[in-house]
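Removed from the display is one protein chain of the complex; every other protein chain stays in position.
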Amino acid sequence: MDKMPAWADAVLVPLISILLAALISALVILAIGHNPVEAFSIMVKESLTSSRGIGNTLYYTTNFIFTGLAVAVAFHARMFNIGGEGQVLLGGLGVALVCLYVPWPHWTLALVGATVAAGVFGAAWALIPAYLQAKRGSHIVITTIMFNFIAAAVLNYVLVNMLRPRGAMEPASGPFPEPTHLPTFQEMFSTADTVLFRSAPVNVSFFLAVLACFAVWLLIWRTRLGYQIRAFGHSESAARYAGISPVRITVIAMLISGGLAGMMALNATMGEAERLVLNASEGAGFIGIAVALMGRSHPFGIFMAALLFGFLYQGGLELAFWTGIPQQLITVIQALVILFTGALDNMVRMPLEKLFLALRKGKA
Amino acid sequence: MDLATLIPVLESTIRLSTPLLLACLAGLFSERAGIFDIGLEGKMLIAAFFSAAVAYSSGNVWIGLLAGIAASLTLSAIHGLASITFRGNQLISGVALNFLASGLTVLISQNWFRQGGKTPTLTDGARLSEWHLPFADSLRDVPVLGPIYSDLLSGHAPLVYLAFALVPATWWVLFRTRFGLRLRAVGEAPEAVDTAGVSVVGLRFAAVAICGILCGIAGAYMATGLQPFFGKEMTAGRGYIALAALIFSKWRPWYALGACLLFGFLQAVALRFQNIDLGAFTVPVQVMDALPYILTVVILAGFVGKAIPPRAGGEPYVKER
Amino acid sequence: MTDTPAIELKGISKSFGPVQANKDISIRVMPGTIHGIIGENGAGKSTLMSILYGFYKADSGEIFINGRQTQIPDSQAAIAAGIGMVFQHFKLVQNFTVLENVILGAEDGGLLKPSLAKARGVLQHLAKEYELNVDPDAMIEDLSVGHQQRVEILKALYREAEILILDEPTGVLTPAEADHLFRILEGLKREGKTIILITHKLREIMEITDTVSVMRRGEMTATVKTAETSPEELAELMVGRKVLLRVDKTPAKPGKSVLEVENLRHTDSAGVERLKGISLKVQAGEILGIAGVSGNGQSELLQVLGGMKTATGTVRVNGEEIDLTGRYSDGQSRRARGISHVPEDRQHEGLIMPYTAWENVAFGYHHDPKYQKNAILMDNAAIKRDAEGKIERFDVRPPNANLAARNFSGGNQQKIVLAREIERNPDILLVGQPTRGVDIGAIEFIHQQIVALRDQGKAILLVSVELDEILSLSDRVAVMFDGQIMGERLPSETNQTELGLLMAGVTQMPDKDKPLIHVVDEQLDAQKEREAKRHGHS
Partner (left out) sequence: DPALIYDLGGKFDKSFNEAAYNGAERWAEETGGSYRDIEIQAEAQREQALRRFAEAGLNPVVTTGFSYASQIAAVAPDYPDTKFVTIDGYVDPAAHPNVLSILFAEHQGSYLVGMMAAMASESDTVGFVGGMDIPLIRKFACGYAQGVLAVNPDATVIANMTGTTPAAWNDPVKGAELAKAQISQGADVIYAAAGGTGLGVLQTAADEGILSIGVDSNQNYLHPGSVLTSMLKRVDVAVYDAMTAGADLQTGVIALGLDSNGVGYALDDNNADLVSEEMKAAVDAAREQIIAGEVTVHDYSEDDSCPALDF
């Protein structure tokens, strides 16, 4: 028997938490001399009410879904993968190599090839930390932090000394050839007379992200591997009793996690920039931690959290555009949202539980 | 490597290690009491800003230090509220506080100083001066020991000596005092502490507060000692490295010293020896840059083995489900 | 004796969310008596005592200590009121020494040194007075559960408790240790201390208590003088129906040898040899009981046979040798060989506590083709159906397959594990501590199931620290000590005393007037010394 109905826990608690975060954010906006009502309405208007705004929001959402899922899969096996940043960078490298050096006839094939490459490269970058954790007990938190730095160095070297077109100023690869360009929502959904999602970077990889959500859900809750991953995550000794190999699960879970992180690069590299740039991950690896935690490691929750963060990113740019409020305000709002929905949720839940218990007793 | 090259490297090691060490000891107190803290970075950052800002405004570095500590303590209080009082997720709380510090410091700094997140440069009394140990000048010419004493050990900011003194102090507090006994117990078995008639909540808040104070000192040292100003994001990921050092040291004070010195040393070496020319080819700067991190992984995998955190770490203490 | 009760609880109620653990409970305990409390799993015994000790806060009700109304908002207040409690799940810091655990919360002054010195002295004194020997510098995690319990009692005595609550103290003790505990309790009673004893064992209630209270479903159903009642009556009060207190079984009809173990050796990760050449044989249709003080290798024996640990030596199942170190030395392979395993530690091994009951029913058998929908997906509906059948047949309460395992009481958790393992119809059933912490109603049921499986001609290896259980279930008994088999007996030809001595590694009877516990202690000390020496060399 639960203390309160499931819908209240799933909807009411996050909702009130977000309202609290918004309230404090409003105070911060007031404190720096702006009008919070105006600020929020700009954010909502420019990111959720036009197809273009939605398109921009969904672009960021796509990134966060991938990195959020990556963190979540590792979490289910009780591992804290802080290495999303590095895995994204390597995934980007995989995408770039495949797009630059394979003569793809059509984007569909290129997408398949690049997805595989992104996954493989991201997974490979997670493999060493996973192996060391499984075999040597080296704490995955340290090794993945270290691998983020190492990945940055690798990418820096590769871009500056190898992939950069001769004489180019930018530490970036050359542009990917035409056939690898992914269709954007604008190309997909616009008709002759109405242009939808004008110039928004959102592209087919969004659907890939949604697919990944579903796949992860299936994996974790419907497959034998997921059953074993969760079992191992809950209790290593019990896993051993059941004949689930800790080494195998640790490595597989981290490979999947790294692969998912790597796939984020599809969106940013193949979908948006159409070349590999130095900072392809843009901190999404870290946002992914917050997204996974807020989404309670459930793909649906991750989708919603990614949407929220996408909204904050897009709304933040628009806010800066229309009011000149610095971008750091958005960072503060993000922090407050994470804090209230993810860490202070019991502050809302506890009184609600009492309320529902009292209501139930009143009825009984 | 001869002494003349070694000493500057080691000096640099000391400077680079100090913020790591303070943050690492901060984390040690918190995590030994069962509260995981990946918000070390944010606390250092916010302390760096407030210490520099207040030191600048007041012209007194010590008032700045107090302000930095107060700012860091505020974040600690939020972390405590979330993870102790409301039994929230400690990792999320830490992540959130890192974001909060990163945003707030620049926002406030811009609001106050209008220098794009930087504070004005501190001068004179607003800046942490260096301490010269007694006889440092007269002993310099003694072979070997002279330079070690006068150049390597002397001439650091007082907070550096404090940081290193805190290692034995931490050890002593943890293993020789009542408070330490209870603190370690609450991180291992809070129910044992509870049934022994000691407040779990009180102990954990105390630990989190100590963590805040030490992070505050770490941040203040960066923005008033190592550098006489605050620049945005100036902690540059050191909180995460400190966290790594903490796990590396298996939550033990002397090992923490070793781990932080190691990280500092590897960085100092990497900074000093870039573009090593091996004749046939030059080792690219990126390799040297990544070297501290690669070596950390190697050492971790080769020698350190499994690090077992305090048993009750990361879990809120819940009596009634 | 006065008329004022040492403890009086009036109208105590407590609910955990929607669960009402205590309902309007009142009880009086006279000073200088031993008061027993019995009740099924989940009846609310631990909750009531935890309220008295200030661990939980009651929703309503009053507490009187020595006639004075006392507020007990936390354990500090309880300690101040002279109450000490030994919890069902010990509240010790595993990697602290005995001394550190004893002084925790009762230190004198800010520095540890004087506190430790003082405690060392007091402990020496207490040890002499109550025969409570433990090495004050030993780490808790290195101590046997029996010794850990002594530490808990020492903690209470160190705080000068006048009222001592013990929650299922004998669940983990050997008979000798339990006897010893009772002598200590009687000594304490003679000194005028008041003792509350929670237990599932009616024999203990009859043996030592002055009065006994019975709890059922959160309510206090009766309080009677022990002298005026009988085990049968108590059992009925507890469960609400008549209970068979003895196992009903026919003589075994052993068939061919199913499990053969030869010279089995296992060394743990710390380098200590835990199994030192075990050889044994179990035939179809018989129960081989392994008795022993916990920590003498029985756990490792089960774990090796169950595929959780590697070992050297030979194990044959139905005449075929099985892999003990390589690719196929895991739980999956053992199950494929027809070995089922009810592990000793259901909470950390046998079940995934956050998993639902139905998910746990597939645990370990998640490869079973009948649980798969296709090559990729599991057939959750099939598992659920299977689980519902098992829940019904094994009378798991509440009969809700969607409830997480952690929300079942210990006895019902055990039934889930048993249902899963027994209904596999294995050739061999490994079963460890099948009734630890389980109430008598459930014990009866579990014993019946094990015997029924035997009667189907299966081989059963039973490990238990309960001599009662070993003696009543087994067809043959082997005693383990220090990683070796000390001897084998037929239940009909041995008794608790002989087995108790074998369990302590004593193969010949000691002097008449030397208390058994001393012999046991000496033996244990000698063993520890040997181990320390070995560690020193390595």
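Going in written order, the chains are labelled A, B and C, and every chain counts its residues from 1.
Keep this in mind: a contact is a pair of C-beta atoms (placed from the backbone, for glycine too) under 8 Å apart; a residue touches a chain by one contact, two chains touch by 3 or more.
Quick caveat: nothing in here was measured; it's all calculated off a predicted structure.
Colleague: Considering the complete complex, which visible chains touch the unshown chain?
Modeller: For the complete complex, the undisplayed chain touches A, B.
Colleague: Which residue among B:3, B:142, B:169 or B:236 touches the omitted chain?
Modeller: B:236
Colleague: So which of B:46, B:61, B:152 or B:222 would be touching the chain we can't see?
Modeller: Per the contact definition at the top, the residue touching the missing chain is B:222.
Colleague: Tell me which residue among B:54, B:97, B:166 or B:268 touches the hidden chain in the full complex.
Modeller: Only one listed residue reaches the unshown chain, and that is B:268.
Colleague: List the subunit A residues touching the unshown chain?
Modeller: Contacting residues on subunit A, toward the hidden partner: 56, 59-60, 148-149, 152-153, 155-157, 160, 164, 166-172, 175, 199, 201, 268, 272-273, 275, 277-280, 282, 313, 316-317, 320-321, 324, 326-327, 330.
Colleague: Write the list of subunit B residues that the hidden chain touches.
Modeller: The missing chain touches subunit B at positions 5, 8-9, 11-12, 15-16, 19, 110, 115-118, 121, 222, 226-229, 231-234, 236-237, 267-268, 271-272, 274-275, 277, 282, 284-286, 289-290.
The criterion applied here is as follows: only the chains that are shown with their structure count from here on.
Colleague: As a quick test, compute the distance in whole Å between the mean CA positions of subunit B and subunit C.
Modeller: Distance between chain centres, rounded to whole Å: 45 Å.
Colleague: What whole-number Å value describes the gap between the mean CA coordinates of subunit A and subunit C?
Modeller: Distance between chain centres: 46 Å.
Colleague: Could you please state the distance in Å, as a whole number, between where the Cα atoms of subunit A are centred and where those of subunit B are centred?
Modeller: Taking the mean C-alpha position of each chain, the two centres sit 29 Å apart.
Colleague: Could you list the positions in subunit B whose residues touch two or more of the other chains?
Modeller: none
Colleague: What parts of subunit C, by residue number, touch at least two of the other chains?
Modeller: In subunit C, residues 17 touch at least two other chains, as defined above.
Colleague: Write out the stretch or stretches of subunit A touching subunit C in their complex.
Modeller: Listed in rising order, the residues are 1-3, 218, 222-224, 227-228, 230-231, 234-235, 237-238, 240-245, 353, 357, 360.
Colleague: Which subunit B residues qualify as touching subunit A in the complex?
Modeller: Listed in rising order, the residues are 78, 81-83, 86-93, 95-100, 102-104, 106-107, 110-111, 117, 240-241, 243-244, 247-248, 284, 286-287, 289-290, 293-294, 296-297, 300-301, 304-307.
Colleague: Name, in rising order, each residue of subunit C that touches subunit B in their complex.
Modeller: That would be residues 16-17, 53, 55-56, 74-80, 85, 87, 91-96, 100-101, 103-107, 109-113, 115, 155 of subunit C.
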